[in-house]
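Mind having a look at this structure? Questions to follow.
Every protein chain except one is present and positioned as in the full complex.
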Amino acid sequence: MGLWRWLSNSLSRWRERAGVRGLFSGLAAAGAATVAPAAVLPDDKAEAMFHVYDGGGVKADGPAFLVRKKLGERVSLSAGYYIDAVSNASIDVVTTASPFKEKRTAWDFGADWLVGNSVLTLSGSTSREPDYEANAVNADVAADVFGGMTTLSLGFTRGSDRVGRTDRREVFFDDVRRWQYRAGVTQILSPRWLMSLNAEAISEDGYLGSPYRAARVFGAFVPERLPRTRTGRAVKLRSLAEVLPDTALRIEARAYWDTWDVRGRTIEIAGTRKFGPQWLLDVSLRSHKQTAALFYADNAQVDTVFVTRNRQLSAFNSLGLGAKLTWKPAAAWAERYGVQVTGVLERKRFRFPEFIDLRNQRPYAYDANVMQVVLAGRF
Amino acid sequence: MMSTPDLDPARRTFAGTVAAGLTASLVAPWFAGVAHATSVKPKALPPDFTLPSSLGGNLRLAEQRGQVVLVNFWATWCGPCLIELPHLNRLHDKYRSAGVLLLGVSVDNDAKAAAAMAKKLDLRFATLFDTAKTVSRAWDLDAMPSTVLLDRDGRVRHIHLGYRDGLEKTYEAQLRELVKE
Partner (left out) sequence: MRPERGFVGTSLALVLALLGSGCAIKPIEPWVKPYERERLTDPVMQWSRASLADRHREHIHSVREGARGAVGVQGGGCGCN
């Protein structure tokens, strides 16, 4: 315990003095000492996607673009653009307000550097919609060690959001600050088996609710009251193995817990199979279950400091079944530019046993459809 | 309880993972086999092999003594290998008449795919197929691609692990030296 505190204090002091640069060069120096295979920069690519989410009265669709290109041997740059045209008639909106439409636009930029056996990534993103602005800056490092069999990764994100409401003249009235710390290990276990363990801690500080959402106390609607801080942690273990020739099985399990007493577990099982040189099919099943936040109540019978009726903070479960099909055209031009077309269809079922649909006084449930079409290539 | 910022535990978590990462990366070189004992040592004879050749029949390494030999291990799934091969093709064209033999050893599981790639790149030097990885295991070189230069007595003179931009110039300089001997 004493040793831990000493280590933690000296690390914080070192970190403040040396800065993040010190951490990177330390990892890079250690990585460069290995004789073995080095990390590689991500490949050049260009992707265009059309996406649709339709469920629970919310329909969001739009295009998205991503471009990534190497500059020389050591640097790769990327840029992305994403649009969500949202038509919102969700249960909250329909029972306590009126349907609306709005557009969300997001950009992101990134740069990757190859330093010895490590890839350092710096990226930033911004998302704008009429009543919410989200900004984030990320720093990640991924180092190949142990003969290239192990990849260690560390990452940090600092987010800063502005929260607003469009039914007031002065739109933005509060903000949220976010810190995310991640660490991960990916290990090659055999020529046909990989496993990966990832952990992340997310800390938020600020206005964490929705200014439009109402809670119910003793049958009456009141504005929701949420704490101004939240810290959550997630740990995910996943395995990817080639179980049959050209067939891989992926299993993922994630546990989540936070200071609002929400505990969630997510399990996903997927199978991928190549059919000839041109077709690839991926089928997945995902189950997510979580417990309610400490102060969640559909209709609170006690007056508490914090109260919310956000169904996403209630005890709910969701089950998703998805399929992804990728096609590589056989033509010479397609081969040269690495062209492939991917279509994704996923159906998700949400059940909220603790959230009552006010329209029929029964526990709320809905099905959602997700559709994506992606055209990818390199240049 | 909930009204005070909960940042200290998050910072401790970060410190913990940084500690883990640093420890791992500092400990890692010890495990990476820096002092790795390979059978391919300078001034020694490398393990002999006989492999099927794209130019017909089998090729035995020991029978190539009298020529300067450059052995390059590559695979169709290895990006840097495919970038290096055209440079080796040029070296083959330039130094073949001076008594230099280039051998490309493909470690692909599928020899047909390797032969197709060799044809696509118009490789004019022999491609040997090590599908069972017997030669790779015997030579035990820790990188892809890897290149070994042998002198006229068949002894190992230079070992190159990996490929960097401009490495072909080093190959050329070393080949010229070995040819002059």
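When the chains are written out, they are named A and B in that same order, and each has its own residue count from 1.
By definition in this document, a contact is a pair of C-beta atoms (placed from the backbone, for glycine too) under 8 Å apart; a residue touches a chain by one contact, two chains touch by 3 or more.
Keep in mind the model is a prediction, meaning the values are calculated, not measured.
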Options A:I91, A:V115, A:V163 or A:A199, residue touching the unrepresented chain: A:A199
Hidden partner chain, touching residue among A:A111, A:V171, A:A234 or A:A365: A:A234
Omitted-chain contact residue, chosen from B:S39, B:Q64 or B:N109: B:N109
Of A:I91, A:V115 or A:L152, the one touching the omitted chain in the full complex: A:L152
Where the missing chain touches subunit A, by residue: 4, 36-40, 47, 49, 51, 53, 64-66, 80, 82, 140, 142, 144-153, 155, 180, 182-192, 194, 196-202, 232-236, 238, 240, 242, 246-248, 250, 254, 256-257, 262, 264, 266, 272-274, 280, 288, 290, 293, 312-313, 318, 324, 326, 342, 344, 346, 350, 368, 370, 372, 374, 376
Interface with the undisplayed chain - residues on subunit B: 9-10, 12-13, 15-17, 19-21, 23-24, 27-28, 30-33, 35-36, 73, 75, 77-81, 107-109, 133, 136-137, 140-145, 162-164
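Note that only the chains that are shown with their structure count from here on.
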Distance from the mean Cα position of subunit B to that of subunit A, given in whole angstrom: 38
Touching residues (chain side subunit B, partner subunit A) in the complex: 2-7, 9-22, 24-26, 28-29, 31-34, 36, 79, 142-144, 161-162, 165
Subunit B-facing residues of subunit A, complex: 7-8, 11-12, 15, 23, 26-27, 30-31, 33-38, 40, 73, 143, 145-147, 150, 152, 154, 156, 179, 181-183, 185, 199, 201, 203, 205, 227-231, 233, 259, 306
